[in-house]
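To keep things clear, I will list the structure first and then write my remarks on it.
One protein chain is absent from this view; the other protein chains keep their places.
As written, the chain order gives the labels A, B and C, with residue 1 at the start of each chain.
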Amino acid sequence: MNEFTSVLPELIKNITTGMPHFLPEIVLIITFIVVILTDLFYPGKKSVHTYILVLTGIVISAFFTILQYQSSVNGISVFNDTLKIDRIGIIFKLLFSAVVILYALFIKGNTRMQNHTKGIGDLYMLLPGALLGLNLMAMASSLLMVYLSIEMVSLVSYLMVGYVSDGEKQSEAAMKYALFGGVCSAIMLYGMSLLYAFTGTLSLSDPQFMIRLAEMPQSVAAIAIILVLVGIGFKLAFVPLHFWSPDVYEGAPIPVTAFLSTGPKMAGFAVLIRFMEPFHTASNTSQGTPVFDFVAILSVIAISSMIVGNFAAIWQNNMKRMLAYSSIGHTGLILMAIIVNSNDGIKAMLFYLMMYSIANMAAFMIAGKIEERTGIINISSYKGLGKVYPLEMVCFVIILMSLTGLPPLAGFMGKVLIFSAAIESYSASNSLWMLSLLIVAALTTVVSLFYYFKIPLNAFLRQSDEVFIVKVKRDALSYISLILTLLLILWGIMPGLLI
Amino acid sequence: MIPLAHFMLISAALFCIGLYAVLSKRNAIMILIGIEFMLNAAILNFVAFGKYDKLHMGGQLFALFAIVLAAAAVAVSLAIILNVYTYYKNIDPTVIDQLRD
Amino acid sequence: MSLLSILIFLPLFAGLIIVVLPSSVREGYKYVALAAVIIQVLISAYIYLHFNGNVFTGIADQNKYQLVERLPWISLNLGAMGKLQIDYFLGLDGLSMPFMLLTSVVMLVALLASWEIKINLKGYFALFLLLDTAILGVFSALDFFLFYIFYELMLMPLYFLIGIWGGVRREYAAIKFFLYTLFGSVFMLLVIIGLYFSVTDPATGYHTFNMLSMMDPKNYVEGSIFSALAHNELFGVSARLLGFIVLFIAFAIKVPIVPLHTWLPDAHVEAPTPVSIILAGILLKVGGYGILRVCVSIFPDAAIQSAWWLGLIGIVSIIYGALNALAQTDLKRLVAYSSISHMGFVLLGIASITPEGISGAMMQMISHGFLSSMLFFLVGIIYSRVHDREIPHFRGLALIMPKFSAFIMIAFFASLGLPGFSAFIAEAFSLIGAFNSESINGLLPRWMAVCGTLGILLSACYFLWTLQRMFFGETRLFGGEKWKIQLTDVNAREVTALCILTAFALVLGIMPSLAFDKMNASVLELIRLVNLK
Partner (left out) sequence: MPLLTFFINVFVPGKFTRSGFCAIASIAISLLCSLLIFIAMWNQPFIHVQTNWFTIGSWSLNVGILLNNLSVLMLPLVSGIALLVHIYSTKYMQGDPYLHRYWAYLGLFCFSMLGLVIADNLLLIYICWELVGFSSYLLIGFWFTRNAAVQANKKAFIMNRLGDIGFLTGIMILFSQFQTLDVISLFGEKGLVGNAIVTGGVWTSGLHHMPAGWLTFAGLAFFLGAVAKSAQFPLHTWLPDAMEGPTSVSSLIHAATMVAAGVFLLARIYPLFNDTVLIVIAATGAFTAFMAGTIALTQNDIKRILAFSTISQLGFMILAMGVGASASSLFHLGTHAFFKCLLFLGAGAIIHEMAHLKEKTGLDYDPQDIRNMGGLRKYMPVTFVTMAIASLALIAIPLTSGYLSKDAILIESFEWAEGKGGWYRLVPYSAMITSWLTAFYISRLIFKVFFGKFRLKEKVGLHHVHEAPPAMKYVLVVLSLFCLFPVFSLNPFMFEDAWVIQGFPQADNMTRINAFHTVVPAAVNLISVFLIYLCFLWYGSNKPAPDFSKNGLFKFSQQQWFFDKAYNTVFVAGVLSFSRFLYQFDLIIVDGIVNLFGTIGRGFARISDWFDRNIIDGLVNLIGYLAGKLGKLIRKFQTGRLQQYLVTMLLIILTLFIYKYYTAAI
């Protein structure tokens, strides 16, 4: 106990000095509490107060995050190495804030959610919590924080999926999600416990972590690492941990699906980068064989993700399911950037993620709007919608083009950047994995065109048998998705604005 | 003094039992229990190896957090399973397969 | 803002005007488009007149391009990768200048053919003008990245133009076209990026997408993938050869070559007339232009290595396309297959790497641009009258549509290489070049050229047979008297368009120097570059 008291003041000092860097998250925590209270006292059906409060909170937190950007060039570790604040993390955090804001706007604009019997306040309440979890994921630099933040996001997501339970499918989706997530997090926890057992430390940035791990037999270390990857992979939904995603995406309400396909997925990448960081610094400094060959295993995963996601998407008729599979494919593509593992790779990945999240959000917004107005959820029923919703469908097509990666849209720039990083890495290493990744990526791009273009095919090329008698009204969501689309075009032509 | 290997063996056994329950049981609650087994296996590991990490108490700390989170997760899961039951009148995951390709 | 930029973005601007115009003036859309295209024709005519073929030899020297415009566009600092520097880099030389004029004229004709479009005018003309911009951009871009963007930008409008305003199987045709082309271009993108990392700009030292820098072996980074000295291998094939093949396939799909051609008959048949005109008149040339500008110029060593195969593919395309044309009963399909056959001459000419061959290939592209446009226009006229183009359903059209028949005879005979029309000079010199190749550089065996002449014979067969079946003899129509009334002769608008095309084909046939003078120096420069290796 004595030993402990001697370090105690230092620990406390550590915590207090870390507090300023934690400001955005503190704001979020406060917002969270305030929102709970507000919702308790002003339960109005539309929960306008909570909505405004949540938005304000997130904006303030984002503002603080921006302030951090200047001061964090080299990265600051706080709270005893549990959190690390650096530029990548901050960019991720900003992205999360943007996604959550869009998500909030989406919920606000979605009448089905708005009219739900339980009221919408609880859902708003979850937003700061979700953002907090995401932010922590982006900053986590110890196993504890990784687990904690992942679980936090997971719990919030389970609730979101199950929240508006107005049907069998939705409850089923929630159950699958929760149980699948439970198993994965248990496996990850077990992996972490093994890692802890091998190294005796939880901090990823602790040099001891790598030294001890390198002393272990490779196969044993590999088992632990793979077990941890399972947990991260659950968030990313890469193969073979993708099974939940189509079912859950289909079952969940559209705004939630939009969120699931963007927020947690991006956070998963953030965590993966964090988790891999020590391995790379180790392999860069020491001469010996790498502790764990991420390149091979991630390449296999990326290739199979691209194949599974894109090929399975061909046959989907449900809009959400199709986007679910396509997002599995995108995961594979983004993994490429991680495998490259250079600064450029990460930059490329960030750009791609940004494009991807905006495009996905916008796509779901439009799909949601159409589902809400016409009740159409199947792609084959989109026939003739191009005439009914010209603005929306044109935006939709542009978004899908961007997802396919056609110039001059942001998706194309993203692909170019990722390919550049991969080719650069290939020319340095001549690794066969890189080459096959490139080829599969190129091939699946062609395949992706096939299913993405089913939507314009139906919307514009085919005539509808029935006459739509819905009232065409453009609302906020239409304009938001228009703005997002314009952003995609702008960044496609002028990517320099971003990087 | 119980050797570390024993802790590891027990935790591995717990993990496997949990996994088996998860894979074989025809009841969502039983799956949940299986998950708990697996979590506890990990927690056991943490606590056991926490002995080498006296300074930071990392293992114990982690165990505490894990227990709390596990509880939260179980609560959420139970609520969701309950919800499923109201629609399906059944919680056998092999029957609940409306969402599929 | 140079004249070239104005030329390129003028249609886009007009397209935007059409988008924002209210739909109450929907009849005015086509006039806006027409105004834009006419201005475009005037500008390109101005450029043509001020183009000095001997000064602007182009190819690998920026100073020898006309109307060069080079602005930094995308500049990304990418840490270890250096700076991603993409320029907005345009210019014209003897290889691209003829195509600018061709594009403008064919666009004008296509627009005249668009009068038949009745539904969704706003979307149609907006996409049409977007396509126009993309094509002009492809022909003038000198930065590979910019080139690629314009190249891909062509796909989207085409997909919709075929898909929305096309025939019965338009969905299939549109997606097939799109998938084929995308398949080629995705891999092209990989090679482009590979080239980017292999080449540095001598001025700045950064990697560059500048095509002109890529043509100079000195600019290649030592040991990079596509460096000629490094002799890198991928899958046991030299990396440069592989890069060449990938780029070649990407462009060859456009050309198209056998066996990558099956999108073409479908796309042509299902596309509405103006789009068929654009497809045949311009888009196929993008492929040929790409092979010259990119494949041959950047990978001259690989081009020489694979010339034999290129020639063989050319021959196979010539004969195979012609045989298929012979078997068609759909007039539009026949014309489509004849395009494949005619574009085979282009490939043959290019493969020879002789001045005659390449000039012949260029000429063939230009002449085919005018003639195939004319053919599709003519087919479109029949189709718009009775919505049928099965050859056996018509007979003796010459009696009821004399003017139309006169035009179709001109078009047919010009296409089958009657002297006096541009196609003759083009085909003759493609073949002469190919034949000469063995004496000059030993790339193509002589029998290839001799086989190529078979194509001339076969083209006479299918065109004359069609002429005999459809136009001569006593009038007998599938649709009876009703058709006889519907099949009115060509009207003034159609005559205008057809006369423009006939005039071009004829003038180029009688005075080929009008085209040759502009491109000779560039062609020689290109050959010098290739032989320099």
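By our rule, a residue touches a chain if its C-beta (ideal position, glycine included) is under 8 Å from a C-beta of that chain, and two chains touch if they have at least 3 such contacts.
Fair warning: this is a prediction, and the values are worked out from it, not measured in the lab.
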Note: the excluded chain touches shown chains A, B, C
The one of C:Ile249, C:Val386, C:Leu399 or C:Val507 in touch with the missing chain is C:Leu399
From C:Ala327, C:Ile485 or C:Leu532, the answer for touching the chain not displayed is C:Ala327
Among listed residues C:Glu27, C:Glu222 or C:Glu474, the absent chain is touched only by C:Glu474
In the whole complex, of A:Met210, A:Val308 or A:Leu482, the residue touching the missing chain would be A:Val308
Logged for subunit B, residues touching the omitted partner chain are 19, 22-24, 31, 93-94, 96-101
Residues on subunit A facing the left-out chain by the touch rule are 175-176, 179-180, 183, 217-219, 222-223, 226, 230, 239-241, 243-244, 246-247, 293, 297, 300, 307-308, 311-315, 447, 450
Residues of subunit C touching the missing chain are 176, 258-259, 261-262, 320, 323-328, 354-356, 358-360, 396, 398-399, 413, 418-420, 424-425, 428-429, 431-432, 435-436, 438-439, 446, 449-450, 453-454, 456-458, 460-461, 464-465, 467-468, 471-474, 511-513, 516-517, 520, 523-524, 527
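Following the convention adopted for this analysis, only the chains that are shown with their structure count from here on.
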Among line, ring, star, complete and other, the chain touch graph is line
In terms of CA centroids, furthest away from subunit C sits chain B
Counting contacting C-beta pairs, the top-scoring chain pair is A-B
The distance between the C-alpha centres of subunit A and subunit C, rounded to whole Å, is 43
Chain-centre distance (mean CA atoms) for subunit B and subunit C, in whole Å, is 65
The answer for subunit B against subunit A in the complex is residues 8, 11, 15, 18, 22, 28, 31-32, 35, 38-39, 41-46, 48-49, 52-56, 58-59, 61-62, 65-66, 69, 72-73, 76-77, 79-81, 83-84, 86-88, 93, 96-101
Listed in rising order, the residues of subunit A that touch subunit C in the complex are 342-344, 347, 401, 406-408, 412, 415-417, 419-421, 423-424, 426-427, 435, 438, 442-443, 445-446, 449-450, 453, 456-457, 460-462, 494-496, 499
Within their complex, subunit A touches subunit B through residues 3-4, 7, 80, 143-144, 147-148, 151, 154-155, 158-159, 162, 165, 167-169, 171-176, 178-179, 181-183, 185-187, 189-190, 192-194, 196-197, 200-202, 246-248, 250-251, 312, 315-316, 321
